[in-house]
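Take this structure first; my questions come after.
Note that one protein chain of the assembly has been removed; the remaining protein chains are unaltered in position.
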Amino acid sequence: MTRGRTREGTASVRDVGLLFPGASGDDPVDDVAVLRALLRTEVAWVRAQATAGLVPGPVADEVAAAADGLGTDAGPLTERVAAEAAAGGNPVIPLLAALRAAAPEHAAVVHAGLTSQDVLDTALVLVLRDAAASATADLGRACAAAARLARAHRDVPALGRTLAQAAVPTTLGARCAGWLSGLHAARTFLADVGAVLPLAYGGAAGELSGAARLTGDPFALVDAWGAELGLAVPPGPWHTVRTPVTRASATFAEACAALGHVAADVLQGTRPGVGELREPAAPGRGASSAMPHKRNPVLSVLLRRTAIAAPHLAATVGSAAGHAVDERPDGAWHAEWSALRELARHAVVAARLGAELLEGLEVDTDAVAANLHTALPDADGVGAAPAVVDRVLRATGLDGADTGAPSGTRAQDGDA
Amino acid sequence: MTRGRTREGTASVRDVGLLFPGASGDDPVDDVAVLRALLRTEVAWVRAQATAGLVPGPVADEVAAAADGLGTDAGPLTERVAAEAAAGGNPVIPLLAALRAAAPEHAAVVHAGLTSQDVLDTALVLVLRDAAASATADLGRACAAAARLARAHRDVPALGRTLAQAAVPTTLGARCAGWLSGLHAARTFLADVGAVLPLAYGGAAGELSGAARLTGDPFALVDAWGAELGLAVPPGPWHTVRTPVTRASATFAEACAALGHVAADVLQGTRPGVGELREPAAPGRGASSAMPHKRNPVLSVLLRRTAIAAPHLAATVGSAAGHAVDERPDGAWHAEWSALRELARHAVVAARLGAELLEGLEVDTDAVAANLHTALPDADGVGAAPAVVDRVLRATGLDGADTGAPSGTRAQDGDA
Amino acid sequence: MTRGRTREGTASVRDVGLLFPGASGDDPVDDVAVLRALLRTEVAWVRAQATAGLVPGPVADEVAAAADGLGTDAGPLTERVAAEAAAGGNPVIPLLAALRAAAPEHAAVVHAGLTSQDVLDTALVLVLRDAAASATADLGRACAAAARLARAHRDVPALGRTLAQAAVPTTLGARCAGWLSGLHAARTFLADVGAVLPLAYGGAAGELSGAARLTGDPFALVDAWGAELGLAVPPGPWHTVRTPVTRASATFAEACAALGHVAADVLQGTRPGVGELREPAAPGRGASSAMPHKRNPVLSVLLRRTAIAAPHLAATVGSAAGHAVDERPDGAWHAEWSALRELARHAVVAARLGAELLEGLEVDTDAVAANLHTALPDADGVGAAPAVVDRVLRATGLDGADTGAPSGTRAQDGDA
Partner (left out) sequence: MTRGRTREGTASVRDVGLLFPGASGDDPVDDVAVLRALLRTEVAWVRAQATAGLVPGPVADEVAAAADGLGTDAGPLTERVAAEAAAGGNPVIPLLAALRAAAPEHAAVVHAGLTSQDVLDTALVLVLRDAAASATADLGRACAAAARLARAHRDVPALGRTLAQAAVPTTLGARCAGWLSGLHAARTFLADVGAVLPLAYGGAAGELSGAARLTGDPFALVDAWGAELGLAVPPGPWHTVRTPVTRASATFAEACAALGHVAADVLQGTRPGVGELREPAAPGRGASSAMPHKRNPVLSVLLRRTAIAAPHLAATVGSAAGHAVDERPDGAWHAEWSALRELARHAVVAARLGAELLEGLEVDTDAVAANLHTALPDADGVGAAPAVVDRVLRATGLDGADTGAPSGTRAQDGDA
């Protein structure tokens, strides 16, 4: 077979999520999204120059219009930029050529005073922010659902299992409260870090000479840029100070771990011989190619996938951070990009799947009771498990009846 | 901006290598390649049934023709399969539906007796084999080039540096022989493992009941499948015995490390104040968005990127392997796919870039001499460095004049 | 040779830092420290029972005295407990036996209502807190030293290097300000997280039944325990909600990365052909076994070691977190312990070495000037580098003259 890619005149990579089920849909971090963020970043810089009085406003509008044109059906441009990125080692150079070609009369103001790392770091921050917002909202849904489960099953005696063995009775609600604890902590961390993600600046070597040449106060330009993009402006360049991305990685990884914990419990709960839990049904979901009548707990399976992969992705970002050197790094920076994006994607997808899982989780309370009785026939009492549930619910602010609203108001729960 | 993806009626992920410069070109492991390998795997299974006399030969031809049709312009199908993969958690189920729809009269024989893991594992092995072949060939080129450099500079005194400081004299050839040692070991390992990559079989739960229903000796079918695909047939199923993929990961990772070592030396050699080495020039290569006259050592930068990322990808595969459970795993398997593919991609791209780097590496022998003299003005002799070079060349079989052939015979060098 | 370990009648592991140079000294996280923290945790629980009126005060004093006796020359006990830990899979069980044997009349109140995970998690939190305090203080010293360097060299033109090549001029102070940015962020994160490290509770299965049996309000006991230990009391158990340890890991890893960045720059600065920086001299430091006159940048070498290892250790903790299951995990918990401790140790040692490095870093401003002139003979100006320095100093609160105090007041700087 031929590759059949002659349409765009290029033979670039084409990954569409085939090996990452669950990512399809409106992916906020894919290459097309990154390309658009790159364009947005460059446009905002021209607008910042306009704000600073360096460039007439209409010039910025024309650059924005050119960028909009490039971004409208961005697939082919993304492929071309990707193919041409090898020469310089990053995608900003060919993108810039395309943008200048689309607004040739304003070529000089586009990217004036910036370096490619300013633009790519800032664009990645924009997509990370989108990813964080998406994951935060879905973690909010997951929290609300876990809280509803914890309240509903606050007093339902259940077999407590430790080190894979029957231990003592607890309540099903206490297990759900554990899920809530982790999800809530992750959501808060993600929201906090997401809210202060900074833009990147510094110019050729963090010395801001390009911006300084344009204006007496280069920070004025940087501040205007931040205002355009709605991003925090950090005290100094972070070309070699990778805290913003390691911090973001830590938040995404924490979310993935919290969801992995839920999945581990659900997988155990759905096993033959247990049967306490069932994943929400949906047409076609959980189908098997070999056993048509089987229903696989596919949401949990995909969450476990993420729990396995995410720590390694976060560690990649950490490895890169520790090798930052000079004024801009010679490879460590380049190692960050795809790991960071993949990690964000894992978190976004996992949060959505996790919300769906918890919102529709089915509990077989008969099986819960039977399993407890079989394992601990003389069990009596559940200790302080209900009080633990109450404390966790109060601490997360999800103890009220209103947070148990029907599914139609889920988005608000998520924002609560 | 809208996403502009209405053409295919789906809104899937679109990654084209924007964040992985160097991967553009004919990527042997991208989603389209995987989809084609999936089709090839299913077709080969029908052909194996024909070989075993279970199915008339023309049926296999018709299924093959249907698969060929699907694979010809495979982009849209890959996107659709990716989008639909979420429901069952893997892409085989929707692909199978597409293949059966394309050959409806033979729906029953397609995939008969297989499970999705048989097909996806085998398809991934096929693309890994292609990746290994590509990387092996390019590592062969890199070895030949390193050997030429080692021979050419066998006796050229150079400053030996240890723990980042001036140490004692060695020869430039000895450093190149070090590169050769690592590249040759990696190439051999990769070739050895690549040659025995096995297909995967087992059916629903590794018990081969589907194949057993079809024929008295289910292994006959499996052996015929192996012959069709040119893949080794392992003694038993490896649904939960992930040695084939952890072993492959180890080889790819070793290649990436060997190339990272070369890059680290080249980056040091090109630094201001050193200037002993220069990367090969090419139009547009090493350009900077902020400093037009700068020439960045972009090949080495991209190799260092890979040296940072690859160990984490290999570790992801290892983490997944250690969590294999039951007859087929509940998430650990799913975590392998994209890590394994990314790792193979890293190795393929790095081997190609590394070959290009070493084939065109420019040495400034004046700078080499000056640096030695400046650091160690009283240096006298180079120890046994030339003898070390000879020993390494002999051990790798690259000591002959013929291996120093001009670039026109590089491919043969690579195969030597 | 025989192992020569007959003294204690056991043949346990004996690691003393041979393969981790720099860790010697008063290690806050070694096994003896952990054993003492375990004792302290158990004693505090008895004191909490006394506070709650369940146990007479003198009983707690007697248990404390027994624990003090065990902890005084704790080496042999630690070895014995380690050897016996295999049977139950954790060290709490044999330690408890030892403590109960040392205070047999109070055996019933020791550990009453706790599970081993409560104790080990809490003890590890205690040593993590000590480690965080040590690293925070040393990062404070490092910040102060980096700030002094940034101020001292605020306007010294220096060669800016990007992607390993000469780029444009910056100032040496701007590079130091970059170090400061990373160190300060890491120090703040570490201090913030260290301040809220929580104790762990929950009893057999997170249901607090043991504590509930002792008192009507089990949280009263837990709160008293927190007051004894000076640790935060979390809303619920975190047996399977590993946020506290993943969060702590993220902070330690961030510190290691920030120090790795400094080391990478210092290593480049000390290289032959550069010679801009020299590590502080000390008797015997940087010696070589083969080249007596050589002085290796051993502090930076050890920091780079840590930058390489730390992300993997943090990822191990992350992997464990994502596999938490049931009421207490079946192996994921056990995988945390040594990774977490090693990571904390890396951070503690690196912070101390980093402080020493920066406090004594020698700058050769002639070499700085010469390198700039050689690489960029026509260089003119340093852009806004000095203004960048000022901004970073202000943002970190280290812009005042008092923070440039002589070394005698370093500790206070660190605490500022």
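Brief remarks on what is shown
Going in written order, the chains are labelled A, B and C, and every chain counts its residues from 1.
To be clear about the criterion, contacts are C-beta pairs under 8 Å (C-beta built on N, C-alpha and C of every residue); 3 or more make two chains touch, one makes a residue touch a chain.
Bear in mind that the values here come from a model prediction, so they are computed numbers and not experimental data.
Considering B:Leu96, B:Ala211, B:Val298 or B:Val368, the position touching the chain not shown turns out to be B:Ala211 (whole complex). Among the residues C:Val46, C:Leu96, C:Val109 or C:Ala248, only C:Leu96 touches the chain that is left out of the figure. Within the whole complex, the absent chain has one touching residue among B:Ala167, B:Leu277 or B:Ala290, and that is B:Ala167. The hidden chain makes contact, of the residues C:Gly88, C:Gly230, C:Gly381 or C:Gly400, with C:Gly88. Contact with the undisplayed chain is limited, among C:Ala102, C:Val168, C:Ala248 or C:Leu313, to C:Leu313.
Contact between chain B and the absent chain runs through residues 89, 115, 160-164, 167-171, 174-175, 177-178, 181-182, 185-186, 189, 202-213, 218-219, 234-243, 246-247, 250, 253-254, 256-258, 260-261, 264-265, 268, 304, 306-308, 310-312, 314-319, 321-330, 381-385, 387-388, 391-392, 394-396.
Interface with the hidden chain, as seen from chain A, comprises residues 159, 161-168, 267-268, 270-274, 288, 291, 294-298, 300-301, 312, 315, 319, 323, 371, 374-375. In the full complex, chain C touches the omitted chain through residues 1-5, 10-27, 30-32, 34-36, 68, 71-75, 78-79, 81-83, 85-93, 96, 111, 114-116, 119, 203-204, 210, 263, 267, 282-291, 296-298, 300-309, 312-313, 315-316, 319-320, 323, 330-332, 334-335, 337-339, 341-342, 345.
What we mean here is this: only the chains that are shown with their structure count from here on.
The chain with its Cα centre farthest from the Cα centre of chain B is C. Each chain gets a centre from the mean of its Cα atoms; for chain A and chain C, those two points are 28 Å apart.
Here the CA centre of chain B is 38 Å from the CA centre of chain C.
In chain C, the residues that reach two or more other chains under the touch definition are 161-164, 167-168, 268, 312, 315, 319, 323.
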